[in-house]
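One chain of protein is taken out of this complex; the other chains stay put.
Naming follows writing order (A, B and C), and every chain is counted from residue 1.
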Amino acid sequence: MDNREVLVDIKNLRTFFYTEDGVVPAVDGIDLTIHQGEVVGLVGESGCGKSVTALSIMRLIPNPPGKIIGGQIFFHGEDLLKKNEEEIRLIRGDKISMIFQEPMTSLNPVYTIGDQISEAITLHQKIHATEAKKRTIEMLHLVGIPEPEQRFSQYPHEMSGGMRQRVMIAMALSSNPELLISDEATTALDVTIQAQILDLMRGLQKKLGMAILIITHNLAVVAEMADTINIAYAGKIVESASAREVFKSPRHPYTYGLLKSIPKFTEKRTNEPLPAIEGMVPSPYHMPKGCRFNPRCPFATEKCREEEPEILELTPGHLVRCFHPIEP
Amino acid sequence: MATRLVEVQKLKKWFPIKGGVFSTTVASVRAVDEVSFFIDQGETLSLVGESGSGKTTTGRTMLKLLQPTSGKIIYKGKDISKLTPNQMRPLRRNMQIMFQDPYGSLNPRMPVGDIIREPLDVHSIGTRKERQQAVATMMETVGLRPEYERRYPHEFSGGQRQRIGVARAIIINPELLVLDEPISALDVSIQSQIINLLQELQQRLNLTYLFIAHDLAVVRHMSDRVAVMYLGKIVETADNDELFDHPFHPYTQALLSAVPVPDPDVKRERIILQGDVPSPINPPSGCHFRTRCPYAMPICKEQEPAMIEVAPGHTVACHLLTRK
Amino acid sequence: MSPFETEVQLAGSGPESYFSMVIRRLLKHKLAVISLGILISILIFCFVVPLFFKYEPTYSDFSYLYGSPNSRYLFGTDNLGHDTFTRLMYGGRISLIVGFSAAILPIIFGIIVGAFAGYYGGVLDNILMRITDAFLSVPSFPIYMALAKVMGQGVINIILVFSFLGWMVDARLVRGMFLSLKENEYAEAAKAIGVSNLRIMFRHLLPNAMAPILVSVTLTVGGAILSEAGLSFLGLGVPSSTPTWGNMLTNAQQDIFIAPRLVIWPGIMIFITVLSFNFLGDGLRDAMDPRLKL
Partner (left out) sequence: MRNYIIRRLLQLVPLLLIISFFIFITLSLTGNSLRSLLTSNPRITAETITKLERIYGMDKPLLVRFVYWFKAFFTGEWGYSREYHDAVLVLIKARMPVTLALMGLSFLISVAIAIPIGIYSALKQYSLLDYAATALAFFGMAMPVFWFGLMLMLLFGVKLGWLPLGGYSSQGMDTANFLMRFLDHLKYLIMPAIVLGLQEMASWTRYTRSSMLEVLRMDYVRTARAKGLSERTVIYKHALRNALIPIITLLMLAIPGLFGGAVLTETVFSISGIGRLLYTAITTSDTFLSMGTLMVLAILVVIFNFAADLLYAIADPRIKYS
């Protein structure tokens, strides 16, 4: 794994939102590494900062109220945060593409899907309109849209959610990006459609070899897709390891509790209550002192309430932000 | 022998679509199309299916929140399908519903105490003081501090709001509770709290649940029996373990295989269905699933498959059963 | 651990009703606060100050026509020697009464029509909305003129005319709100509990539709003051013997080159009043929309 070249290296990223009610530290010191051709999962609950991380990489944080206030995002060794708007625009949609959660609203309703895809192609590849149309139809074919010639001139509202998400993928992959960011791309879809899209993404990843950053709250989705998994909680990464490590020997109490608390559909029914994590995700305006998980953590000590733990490499490739990691 | 609480027979709910020059009914959305099932006292029947399968409409029509197009809803031996809204009102005490959206299901302009108390007000149960007491007790029961009764919904988190939703639904001691995707809008770490709450309440209060869901892992954990819906029809019904261990209908099989498993070591044989769910306005002839079914045969196009019992309590509607 | 022992804490900062939240947010809106101050001053000017003032609006000083402002006549006098300052106060009374009445009556009617159409939908909605559309298609100002002519001049008639043709926009607004509000699950939850339709409409849905309704009321008050002035200006509104801001303008129009002062004052009063109502409405809209950050 590590012999592959590092594609993206995020160091201590901090993105804050300045709102009427106070400052929201949506991303507060996130570190993340993505190697070339690697599938990386970023998992967490709402408000953990996973989507903001993705938008920070794309430099699409709405400002105001959001602002990247610190850290570096290295892409091929160059800090994206130091680039000007024009330079970042040439990377966006070309080297790094992104697909979003809501396939129903992510496409412009007044242009045909053909227009919208070929727009991206002509922009980054400087080719002729007829050539772009040919390429668009190829892309539609690649993402498994039947009758791509007819579909070219259809409007988004004439398609189902699954089809629109395929269009989004076609658009994102049209310029052969090195990194595809998928922000909850299958969350709004039905299970059987989700299976189709995940299957498609896996197939395309093998074929085209791009790296994928999968952002989701669904542990099962990353278990199936990702090589490496990062667990985020309240704006920080709390655990990072290979997929197998995370699921087989979670070391952070949050990861551990989360995995225990989700029902397994492969197991027979018992009448036992699920081992739930008590309490709730902290309000972004009132982050707890010390470790952010301490109010919900069964192992929390005085130290956890006072001091904030650093992220430590417990075993090679397995990083945990905890004073009292669970012994495997 | 368990007592039958509710039985639904050939329930149909079509929504007309107006169109044309004179705004006449040009077509219908066949949301629920001749669905039959029953629920015994104290059990949990889960209704699973994808969006557009009609599971939510089934639940709401069963409660008469929507007027059924045709079919019978037999509640404790009495057909309630033809009752008027006024005749239904006293019966509403016995059957309640809890909703998916923790943000949309509570009136943002009402304090939570009023929200929870409203069923008692509407049915004129108890004195003012008794109602107040009941609200406080109920808030504790669902894990909320009674002091918060003057607070407004926007001050609560998603999980807490679902607790308020449960409290409102059970304060008048219903027998039947329709749970319409009660946890799917919640954060993962909160879902298990609500699941546990629902299960504990069911045992304590002897509640009967119709659990509407698309998350099969939760369904397996929660239910006694499961009914699978596809495009307005129930295609398979069985006991929990029977259905998950021996799914028969090709759609059930595909659905089960499509669910991702949170274990990177499990590599499962996956059936990827082709295409999308057809429109319920113009469903395919014969078996509704035939357009995506890997085993489709000529007969599937011509004839609608009948429900056949393949094992005790396990019924399936598929032509593969009658092929030989 | 059993869920019954779950200790939960509130996310919010403290108990705050919607009403106090709106007030708190409104007070942050500088223009709205200033406007509110101006409106209160105008109300005092029109309804309280005259009680302590020496002249009647009909008092004429024939020895001092087109008089310039002096210590006796603060804003001077008009062609008939009326004290402009006094007439501005009394004129404001009528203009404000017309403005408020012509906003309140239509909103009540609009709420009823809109609520029933939006909540019940179907045939009832169709009929009510077609009627509303027909009324909306009537070019309102010319019809105001015709009706005012038919019914004769007078404050009550003006209010009736405005109400008669002023409810449609509110009805549409309320209908739109109800159409979307009834889709909220809390409406369905209320139904499931056994709450009657009327109670759902007026106890559950209406409070949630109040924000845009209130904004509409403030804007309508301003609009009605403008329309009254316009009608009176054309000689079709309040009889010219009764001072209103509009009438004062009509009378002054012919003297515009001799005494522009007479045109400027009533115009400024109308302008400031309407402007304040509009700013107040804008402030309310922002204050009532929790999505908006102030």
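For this structure, a couple of remarks:
By definition in this document, a residue touches a chain if its C-beta (ideal position, glycine included) is under 8 Å from a C-beta of that chain, and two chains touch if they have at least 3 such contacts.
Computed from a predicted model, the values in this text were never measured in an experiment.
Summary of contacts with the chain left out: across A:Val8, A:Ala120, A:Ile169 or A:Leu314, the touching residue is A:Ala120. Residue-wise, the contact with the chain that is not shown comes from A:Ser106, picked out of A:Ser106, A:Thr187 or A:Ser249. Touch with the chain that is not drawn comes from one residue among C:Ile40, C:Ile108, C:Leu124 or C:Val138, which is C:Val138. Touching residues on chain C toward the chain that is not drawn are 130, 133-134, 137-147, 149-150, 222, 226, 229-230, 233-236, 249, 253, 256-257, 260, 263-264, 266-267, 270-272, 274-275, 278-279, 282.
Residues touching the missing chain, restricted to chain A, are 58, 60, 85, 89-94, 97-98, 100, 102, 105-111, 119-120, 123-124, 155, 157, 168, 171 (touch as defined at the top).
Everything below uses one rule, namely that only the chains that are shown with their structure count from here on.
Any chain that touches chain A and also touches chain C is listed here: B.
Across B-C and A-B, the chain pair carrying more C-beta contacts is A-B.
Chain A and chain C, compared by their mean Cα positions, are separated by 50 Å.
Spacing of chain B relative to chain C, judged by their CA centroids, is 47 angstrom.
Among all residues of chain B, those that touch two or more other chains are 157, 159-160, 193, 196, 200.
Among the residues of chain A, those touching two or more other chains are numbered 273, 276, 278, 280.
Every residue of chain B that touches chain C in the complex is listed here, in rising order: 60, 63, 65, 85, 88-90, 92-93, 95-97, 99-101, 104-111, 118-119, 122-123, 140-141, 143-145, 148, 150-152, 154-157, 159-160, 163, 165, 168, 172, 193, 196-197, 200. Only residues 45-46, 146, 160, 162-163, 190-196, 198-199, 217-221, 223-224, 243-244, 247-248, 257-259, 261-269, 271, 273-278, 280-281, 296 of chain A touch chain B when the two sit together in their complex. Of all residues in chain B, only 50-51, 157, 159-160, 187-193, 195-196, 199-200, 214, 216-221, 223, 240-241, 244, 254-266, 270, 272-273, 275-277 touch chain A in the complex they form.
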